[in-house]
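Quick one: this structure, given as structure tokens, is what I'll be asking you about.
Every protein chain but one is kept in place in this view of the complex.
Lettered A, B, C and D in written order, each chain numbered from 1.
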Amino acid sequence: MDWSQVNWMAIMPELIILGFAVIVLLGELFLSPSARRSLGAITLVGIIIAMVGVVRLWGVEATEFSGMFSVDLTANVLKLILLITTALVVLGVLRVKVTLGEGEFFSLMLFSVLGTMFMASASDLIMLFIALELTVLPAYVLVASKKNARSAEAALKYFLLGIVASVVLLYGMTLLFGMTGSTNFTAIANSLHGRSLEPMLLVSIIMIMVGLGFKVAAVPFHFWAPDVYEGSPVPVASYLSAGPKAGGFAALIHLFPVALASAAPVWATLFAILAVLSMFTGNLVALAQTNVRRLLGYSAVAHTGYLLVGLAVADKLGYLSMIFYFFVYSLAALGAFLVVLATTERGIGENVTDFAGLHKRSPMLAIAMAIFLFSLVGVPPFAGFMGKFFLFASAVKSNLIWLAIVGVLNSAISFGYYVTVIRQMYLVSPESDGVVTVSKPLYLSIMLIMAAVVFLGVYPTAFLSIIKL
Amino acid sequence: MLAYYLSLIVLVPILSFIILVIFGKRWGDKSAYVSIAAVLISLGLSIKALIDVLGGLNTKVLFTWASIGNFHITFGLLLDSLSAMMLVVVALVSALVQIFSIGYMHGDKRYGWFYACLSMFTASMLLLVFAPNYVQMYVAWEGVGVFSYLLIGFWFEKRSASQAAKKAFMVTRVGDLGFAIALILLYINAGTLDMDKLFAMHFVPALAATISILMFFGAIGKSAQFPLHVWLPDAMEGPTPVSALIHAATMVAAGVYLVARSYPLFEKGPVSLEFVAIIGTITAFMAATIALTATDIKKVLAYSTISQLGYMMMGLGVGAFAAGAFHLFTHAFFKALLFLGAGSVIHAVHSQEIFEMGGLWKKMKITSITFIIGGLALAGVPPFAGFWSKDEIILGAYTSGHTAIFWIGILTALFTAFYTFRLIFVVFFGQPRADHHGGHVHESPAVMSIPLLILGFFALTAGLLGSPFVHNAFQGFIAPGHEAEAVNPFVMGLSIAVALIGITAAWLKYGTQVLPSNVISKNNPIYKLVANKYYMDEFYYYVLIIPTHAVARFILEFDQKVIDGIVNGVAKIIAVFGSGMRRLQTGYVQNYALFMLVGLIILIIWSFRFLGIH
Amino acid sequence: MNDIATYIIFFGLSTMAILSAIAIVTRRNLFHAAMFLGFLMLVVAGFYFLLDADLVGMMQVFVYVGGVIVVLLFGIMLTSQMTNVRMVSAMKQKGFTFLAVTGFVALLISVFTKVNLSVSTATAPKDTTSLVGKLFMTNYILPFEVMSVLLLAALIGAIVIARQEVKQ
Amino acid sequence: MSNPIITTTIFLPLLGALLLQFIPRSKANLIRTFALLVTLIDLGLGISVLTGYKLGLAGMQFVEKASWIPRAGISYHVGLDGISLPLFELTLLLTVVAVLASWSIKNRVREHYSLMLLLAVGMLGTFAALDFVLFYIFWELVLIPMYFIIGIWGGENRNYAAVKFFLYTLAGSVLMLVGILTLYFTSGLGTFDMVKLMQAGYHSQLATFIFITFFLGFAVKVPMWPFHTWLPDAHVQAPTAGSVLLAGVLLKMGTYAFIRIVVQILPTEFTRFAPVIAAFAIISIVYGAYTALAQQDLKKMVAYSSVSHMGYVMLGIAALTPVALNGAVLQMVNHGLITGMLFLMVGYIYERTHTRDIAKLGGLSIKIPILGGMFVFAALASLGLPGLSGFVGELLILLGSYGAFKIFTIFAVLTLALTSFYLIRANQNAMFGMPQSWMGDFKDASGRELISALPLIILIAAIGVYPKPFLHYIDPAVNTVLQIIRGS
Partner (left out) sequence: MVIPLSWYLIVSAILFGIGLIGVLLRQNAVTILFSVEIMLNAANINLVAFSRYITPSAISGQMFALFVMAIAASEVAVGLAIVLTIYRNIQSVDIDKINIFKW
């Protein structure tokens, strides 16, 4: 390998993140406790610089490192989404006491982000698997970072199920490797091209699907999600609601349509089934929830269902719609979690009823939360609607009208639980009149997300033209 | 110019209405003058119109009310002999009633509103009379209905009054549905609702008959024909001048006017005329029998009105078009007179029960005399107005070969004479029965008695216009095509005879008490049947109203339990599913892992089975 | 190595692997279980050698037996009593688990027996160690680097949550 | 495009709502006045549209078009024709009325008016939108403010009603979204532009499916039996202004959408299914009338009467004759005015009596003659009294429908008796009779209340007395619609 031929620019964003992760980690070691406060800001700077790096790679289509790593539009967009949401999380927790030392916390987060970025660019099974582990291992740690029983339980569940899923994924990958003799996506695709669908391939596909389905919390591999969303420290839950999933979807988008293209009819159908199961399970069970974070956890499951519609469609429109929806979903879900963060920071509980009269105690938080929830329902003019619009459009275009119908009906059902929060915020009078103050960065973060949710709902072209939908 | 003054006939009362709605409350008693002035202007212009028509004018003023594509609904003013005659009658009676009301309604707290309604009622009625097409007819028809509703329910604090108003509105509305359907059928089959165009068209007799009969349903309701007459007696809850205006001269006559107006259409389907005749006859007879037993002065008059309206329908039905119209004309005067007279009496004795009155002759000379004139006209004693017209109708039945109708008509005439004079003898003669009124009873003020006198004059003379002495000038004017029959001595003699017999019988029983008071036992089933108005109200109550409410309640129940139950049920099922599936999330990580494994296995097996891979 | 010997070795290894795996899962004494795990790793290393994967076999011995097992033993000693642990968790899913797992394994086996892969008859490279080393530095440089980051992250992560808070 | 008056009219309330946030919460009167001012200016703009509208022309006027989401063939495209213009104006008027009607709201005033102004944006946009996606967005946009208006200022059972309203209509409309998408992909035109879709003439195997989704979406909104049960709850629980706008405008969105979208884009399907629609319509008519008759709650009665009245509109639409369709459009406006006024009166009365139980009321015409009188007036208009606007619409609908649906039309006519029955019954029991003993002294209509009702009264009377000028706006547009139908 000729080192000079490596396009270092291609992994520049990753290198930046890695660099900042190390810097932040070292900062924890060498800085005074008061100076460590600035590590969050440094992290933010790092992420923003990485964003610049991603943007500079716009339009680049390259495969580097012997086919391990590829840059394309999808990867770039997903990385950008990941970086944006992570930046918003970091901004949000800037003045929040995090559960570990700042340096540890942010560096672990950056490591996880790094893994996710590699997942988005992985074009080889080995790379994908390692990147996936890099994504989740720091995430397990972050979940456990509060070190109390709740945090530890969430972490343990996440971890145990996570490694089982990883093993299943790995086993599926071994079978795929055995079938094709290669770990490279393109090579796998070439090898599979024209071959009939063998049972082993099918088993392999399904096992891979399980592994990645776990990452994106698709039913029936979703069980960790509600428990973890409820049990992990709120800043971590905020991060989990958006970031790591990007990796899962990136992997799905790269692995299935690229490497497994020849089996598309099979896995498309399977994804449709998972989509339907996820939508129904997530939405129906969420109806019975009283804890806001748990509710958002189930809602995340349901949204995975919507997102999988893009894979069930199995065409470009489907994938791009999925990416768009992923973005708007992440924003809204993250926003909702940040609102929960803002309230829990002020000692307000996490039950739906604890939101009673929030409109009075903090009008802006309430408005923001309402907008996020309406966006999650998919009511215009918020971004969630536009996301669903394109997603279901792609389903209809591929004659999956039934799936679109299931999807839209589920959106309607989902209002049933989102509204319980809205109802508490606006229709019920507060038990305490105390004004909920929010730290400035967190407030800024929430407002930025709110603006984005409204803006993307009103003028989605801004984003669509970026992803060339 | 013509258009202006014709439209003013309608517009002036409308203007009065608008003014009174806004200022009536503030102006109080003075409101009357606005309304009266307006109606007098209308009357004057109507008379001018009549004179113009007598001078040969026959015109139509039209303007488009609504147009869709090339379908135009026009509104307009149709002036011909029939409408001119009606205009004058309506305006005249209305004017007199309004003047009378100054006295009668004196001190009422909703005085302005009363006159506003009277104005608008008059306007609606005039608009109806003018109608050159059925839409306008229908519009005015309903307008008349609603203002009669408001006027009957004028004393709406009284439960009975508001009930009566509701009943009047509802019952006439039921009839109107027939009218509405007729309208639709006309539009569908002819593409127009203009009368002259319709009358010039050719219709299949069956269709024409269907339409005519449906249209006649409207008349049945409005003109209180059997079986929809039940509202009119109750409507006596309204102030008496209202009864005089609405239930004598104008609104109830609208049905007759409708049939008269649509006569060419009815003639295209002759069956419909038979139907009209039969309904008219039944109504005339039945109402007359009920009137025999009624003891409320206004109720007696109400039933007599129904009966007389039946006569008019009978006349129209048997082909005596002119006679029917003529009776409409004469009846307007004498019945208004009788009602106003009754009003005067009620005003004086504060009671409507005839057996609480008596001996009023001495105290209320003008009222008594004019009332007796009215009674004679109603009973059909020559030369009073009613005689000439009624006789013509019976004659028409006779000559057209409707023998049964003829004899029933004669019998009804007998009853009419009897109940009329029963009323007169009981109320005006004999001893005052309720002494506590005695001392205060006195003649009504001039504003009340003068209208009585004027109407008395007309009741006396109006019939002469259509009498053979002037060669049936009225009939010739109204219906050039339907000249009156030549005088038939047999028929005329018979009708005079029955009138006199009836009066004598009444005198024997109530004037002198020669006849025992228990000629007919009150327990006699026939008496009971009649006294209970043939149980028509009960019939409607049990057959229509109760079932309607029951159905409504059932449907509501169905709506809440079944339809809304399904809606809520779906929501509940979804929620139940949710809480059921929630149980899968046991909290035990190994359960989760097992579920994942099971999911994996199921996916594999499913795809082996259904994706055709082996 | 003749064929029969190969067979014997394979069956021997297989039997030992399966038995030790069963032992791991069924032993009530955690220390014994750990020992069996170590033994299993060695057996698996035997498979690797049988498959001409010298380096992988060596790594198996070093990493697992020398690394993972030791870490696991630390874990055992830190967290709980080693002997007489309760076997089956309270969840009533024993029968169903056996059924499901057996079904799944049977399914896998039936797939494996039916599969018809084009087996290459080429011989494996003899010196995998240098080849692997070269590949790590060339084609696999990126995963290798990411792997090191992963190890770093895991290490830090393990430390930050395992350490006792001294501040309080 | 040089003078984007429609856009300005649609979005002015949004600007107003934003500006409203700068007025301190405590200055309730200033907030009210400002909101009133905004709606009045908007109404003024609307009137200038009305005067600028060229009569007798078919097709859209004041068309404004701009690129929006070009990749998906979605554009910002608004315009008005003779069908949408009256509804557009009605919305503007009723918004002013609603602002006046909610003057008495004391709590959370600023939120209330902000939501009301947002609601106006959605309603106006729905009627003006000529792009499917834009239409859908406005259509849904209405839900959010309405949810809050019912939910915050509603009656006892407001939460249930608000959620039911939202969920039910949402469930209907999301299906419609699938229909819209199917239409888009099967039309092959690659556009969501309604005008283009209308002109292109749509044929597809999936047309029936699309029709059904549209039908469900719109039928819920109208609402047609059996999708109506959200309505009584929502109407009854909503505050007065909410009820006025719900009944006055929101229901019209459904019928309007039937004419604008189903009839014009799926003419073949519509004609095929017209008898079914008519059957649903007639069931709504009869059913609504019966349920209204059985009501003890004045507001519920008015609510159920809406089901019945909207059935007439649907019958007129299903008939697809020029007369019936004209009648249907006119009747939409009429129903908006009349039922709006009925709800207004019921609301005002409730503010005084604190009960809507017909059995507990009585003699209100004595206690509060002006309000009582106006209620009677509205009730009479509602039962189709000639000379008032309800009659004209119903007459045209019935005249026009008979040719298409004989038996149905006869039933519709017969139901008029029931309509009178329940309204007259309400009149009699609530307005007439002696006042109940528990009643204290009530103040009669204040100037503000009178002014809020006055435009409605004038319009109801004006349309009833002389409908020709109003039909002048509607007729050419209806003709265009029918040409599409005939062309298919």
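Miscellaneous remarks
Quick note on the criterion: contacts are C-beta pairs under 8 Å (C-beta built on N, C-alpha and C of every residue); 3 or more make two chains touch, one makes a residue touch a chain.
Quick caveat, the model's predicted, so the values are computed rather than measured.
Among the displayed chains, contact with the absent chain in the complete complex occurs for A, B, C. Only one of A:50, A:260 or A:288 touches the absent chain when the whole complex is considered: A:288.
The missing chain, though absent from the display, is touched by one residue of A:31, A:51 or A:141; that residue is A:141. Within the set A:163, A:189, A:428 or A:448, the residue that contacts the chain not displayed is A:163.
Where chain A meets the omitted chain, the residues involved are 125-126, 129-130, 133, 137, 140-141, 144, 147-157, 159-160, 163-164, 166-167, 170-171, 173-175, 177-178, 181-183, 226-227, 230-231, 288, 294. Chain C meets the missing chain through residues 3, 6-7, 10, 14, 17-18, 21-22, 24-25, 30, 33-34, 37, 40-41, 44, 47-48, 50-53, 55-56, 59-60, 63-64, 67-68, 71-72, 74-76, 78-80, 85-91, 93-94, 97-98, 101-102, 104-105, 108-109, 112-113, 115, 117-125, 128, 131-132, 135-136, 140, 143, 147, 150-151, 153-155, 157-159, 161-162.
Against the chain not shown here, chain B presents residues 582-583, 585-590, 593-594, 597.
Basically, only the chains that are shown with their structure count from here on.
Chain B and chain D have CA centres that are 36 Å apart. Residue positions of chain A touching 2 or more other chains: 198-199, 203, 416. Contact of a single residue of chain B with at least two other chains is seen at positions 571, 591, 598, 600, 604.
The touching residues of chain B, when paired with chain A in their complex, are 571, 574-575, 577-579, 581-582, 584-585, 587, 589, 591-593, 595-596, 598-600, 603-604, 606-608, 611, 613-614. Chain contact summary for the complex, chain D toward chain A: residues 68-72, 111, 133, 136-138, 140-141, 143-144, 147-148, 151-152, 158-159, 162-163, 166-167, 170-171, 174-175, 177-178, 181-182, 184-185, 206, 209. Chain contact summary for the complex, chain A toward chain D: residues 359, 374, 377-381, 385, 389-390, 392-393, 396-397, 401, 404-405, 408-409, 411-412, 415-416, 419, 423, 426-427, 459-461, 464-465, 469.
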